[in-house]
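All protein chains but one are shown at their positions in the complex.
Here the chain labels run A and B in written order, and each chain numbers its own residues starting at 1.
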Amino acid sequence: MSEYLLDVKNLSIYFFIQEGTVHAVNDLTFTLKPGETIGLVGETGAGKTTTALGIMSLVQSPPGMVVDGQIVFEGRDLLKLSEAEMRKVRGSKISMIFQDPMTSLNPVIPVGDQIAEVLLLHENLSAADARIKATEMLTKVGIRPERAKEYPHQFSGGMRQRVGIAIALACNPLLLIADEPTTALDVTIQAQVLELMKALKVEFNTSLIMITHDLGIVAEICDKVAIMYAGSAVETADKYELFRNPKHPYTIGLLNSIPDIEKDEESLKPIKGLMPDPMNLPGGCPFHPRCDHATSRCAEVVPPRVEVAKGHFVKCLLFEEGGA
Amino acid sequence: MVHKFILRRLLMMIPVLLGVVLVTFTLLYISPGCPARNRLGEQATPEAIIQLRAEMGLEDPFIVQFGRYIAGVVTLDFGNSFRTDQPFFDEILIRFPTTLHLAGMAVVLSLLIGIPLGIISAMKQYSWADAGATFLGLLFVSIPNFWLGMILLLIFAVELGVLPSLGWSAGVGTEFSNWHHWILPTITIGASAAAIIMRMTRSSMLEVVRQDYIRTARAKGQTPFKIIFKHSLKNALIPVTTVAGLQFGFLLGGAILTETIFSINGVGRFMMQAILNRDSPVVLGVALLLAFTFSIVNLLVDILYAFIDPRIRSQYR
Partner (left out) sequence: MTNVNPQKQMSKEAMAPEKFAGTKRLDRFMEVWRRFRRNPLAVAGLVMILLMGVLAISADWIAPGTEFDPGYDIQNLPARLVRPGDTFNTGFLDDYGNPIYESVGIFGTDHLGRDMLGRIAHGSRITLLVAFLVVTISMTLGVTLGAIAGFYGGVSDNIIMRVIDVILAMPTILLAITIAAALDPGLHTIIIAVGVGAIPGYARITRAQVLTLRDQEFVEAARSVGANDFRLIRKHILPNCMAPIIVEATMGLAGAIASAAALSFLGIGLAPPTPEWGAMLADGRRFMLAGEWHMTVFPGVAIAMIIFSLNMMGDGLRDAFDPRLRSAGFSKKRFKRQLQAIEAKKAGAKEV
């Protein structure tokens, strides 16, 4: 068995819709060690959520399909598991927190039962014990246990996301995928939920994939970062390495577009142009139409994944072996 | 509280029912034809007709006649049938159970067929089964139920001779032993309702299975079976309940045609005869009865809502 808990290799996920084929995830590679936290960072439509659903085998199919790659988790390729085997993994070994807490809980089932459900599925518990454990989980996420009988509409957004966290952590998973868990929340609530996740992550010793477009969250919670662009990780590195020594022009552009209090306002440089249509990706490097360093080769050759420093991978022709 | 909600809804029904009576009453008032002449026959002298009209209160001004009818309704006196001179109340008591039985069976049939088919169709979206069910659903929505009844009669009563052509005419009751009498009328009246409920269930299920909370349930490792029956169905049935309630009203109306075709001695055929005979008290009474039943069913549907949907339940508190 490898040292990695999760090893995603060359993952590609497409959606076949009438208008065309959506290349949501393209040749994505990244790894995660036990207890580690990786941030998947990118703009809307960069394929972050599809990646998460791909790991969970939850891509809506049809029209979606994993067309290539491997997702090795604890030494097994999840893509080779049957649906029944995969169901045993979901919720118990890998679980997920969703973006919008207002819609991710079933409106007609009391929250306590929604937490107990996952316990009944994966732990050998009686219904009564599951309910007791569910109220314990509620207490852990900071909700009074007597509210277990209430329905989602009786909770605020932040409270519902706490319920979502309780569901995700109830079975003590090895890997937690958090899909922009704080995007839909107020700023003050965001901080609370983030703090809670951080604390529980340490308590449960869980690996975490944090999907976000907010580099601030990355700085706060992650160990390493994968910068995603057009369905692919264009740069992967340790958090400090990436912030100090970004290589890929897109990463540099992303870091430059964040206002920094200490720097002059004028140095803010937004990346020109827009994210390409995933149905109609440009040939070669998907970033080349927006890239200042683009050469004619960039439009033809798909850049390989190059290790520029230990654990620091870049997909850009500028760093091709023997190149610049 | 729930009682308060029900009471308020019952009170809100009063102006609506009053409106129904007013509309029907006005239409009957301006209708051509004279009930007195109908009863006395063509040979009656003008004097006799005028005398009978006065006795029946038909010579009074509109507002007096209307007021008298409403006053009667309040004391549950719906007047006597012009044709039989029997109290409307007694006449309807014989017939209403029959119609209710027919409409009720049709609703049960349409739910039993429509909901499972809708679920299967939604679960197997893009499959041949789904395409077939969608096509058949639209087809049965489009076939007028009176024609469906006639075709069923042609096939099963005339050509094959396996089922009787008459429903509950005199002497045939609604008991289960007479099932072969009511099978065709029930299908006739229930087929389009089944198709509508199937279509609604399908689209509602498709909407629900795309919801985030279904993804949450799948992310928990829940089985497809439980995802359908525990997580989806209850949510999907909320709009279906509305449609089923509305269907009950349409079924009561559809009974007029179906009862005519199968010679069923129910409210619908009674109404039809009354209209042709200008039997105003009966027409008024039936219109009021059907509107009342329809409103009550809608109220029951709204109460049922609260049982299904906790969000609505907390609104009533």
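Note that a contact is a pair of C-beta atoms (placed from the backbone, for glycine too) under 8 Å apart; a residue touches a chain by one contact, two chains touch by 3 or more.
This is a predicted model, so every value here is computed, not measured.
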Pick out which of B:V141, B:L163, B:I183 or B:A306 touches the chain that's been left out of the picture.
-> B:V141
Identify the residue among B:L27, B:A54, B:A71 or B:L93 that touches the chain left out of the display.
-> B:L27
Residues belonging to subunit B that touch the chain removed from view | 15-17, 19-20, 23-24, 27-28, 30-32, 126, 135, 138-139, 141-144, 146-147, 150-151, 153-154, 157-159, 165, 203, 206, 210, 239, 242-243, 245-246, 249-250, 252-254, 256-257, 260-261, 271-272, 275-276, 283, 286-287, 290-291, 294-295, 298, 301-302
Residues belonging to subunit A that touch the chain removed from view | 14, 16-19, 21, 62-63, 65, 67-68
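Criterion: only the chains that are shown with their structure count from here on.
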Rounded to the nearest whole Å, what is the centre-to-centre distance of subunit A and subunit B, using the mean of the C-alpha atoms as each centre?
-> 53
Quick one: which bits of subunit A touch subunit B in the complex? Just the residue numbers, please.
-> 53, 56, 58, 62, 87-92, 95-96, 98, 100, 103-109, 117-118, 121-122, 151, 153-154, 164, 167
Subunit A partner, complex, touching residues on subunit B are 126, 211-213, 215-223, 230-231, 234-235, 308-311, 314
